[in-house]
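First the structure, then my questions, so here it is.
All protein chains but one are shown at their positions in the complex.
Let's look at chain A:
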């Protein structure tokens, strides 16, 4: 255990206004949520204005941009579609991330009510609420996220305990070796010539 260090007296006390400006994170139990509300209806307009160019009119995603809706029940598929509805365990994360880091390239421009409305619209796009739904700090924890129970804490030391082997094989470790896959067949590696210095 580290020894109790002497304080050096460096730095100065943070002011309440400063903490309020930067401490925006929202936890799964709703801690950090500001008072406010927003409807699916308002969210649809805000989404069309601020989000749809990348994420699609129905949050279904455009080109390679993230899909925010869909993918229900695909997590065990060969190609799972992981969205807010199909994958995200907590609604707090959606609110927090949209509020702090979206729209991409123009972050921290949404009001609290805007964020509630946009998150309500994302829920609606995932068929998790009706079109007359209004999300607020009061009913926030009532929303059930389908994959809330879908996560386990890192269990590698138990499930991969056989990777800890004191004496790995050094000779005659297998009878034959065959090439089963080749990257050159896919051929998706970038060209190397003509790179600028």
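Throughout what follows, contacts are C-beta pairs under 8 Å (C-beta built on N, C-alpha and C of every residue); 3 or more make two chains touch, one makes a residue touch a chain; residues count from 1.
The rule is simple: contacts and distances are computed from a predicted model.
Look at the chain that isn't drawn here: its UniProt entry, checked against "Cytochrome d ubiquinol oxidase subunit II", "Na+/H+ antiporter subunit E", "Sulfite dehydrogenase" or "Nitrogenase protein alpha chain", names it "Sulfite dehydrogenase". In the full complex, chain A makes contact with the omitted chain through residues 2, 4-5, 7-8, 10-14, 18-19, 22-23, 25-29, 54, 63-66, 75-76, 78-80, 82, 84, 87-90, 92-93, 96-97, 100-101, 104-105, 107-108, 150-156, 159-160, 162-166, 168-174, 176-184, 186-193, 195-197.
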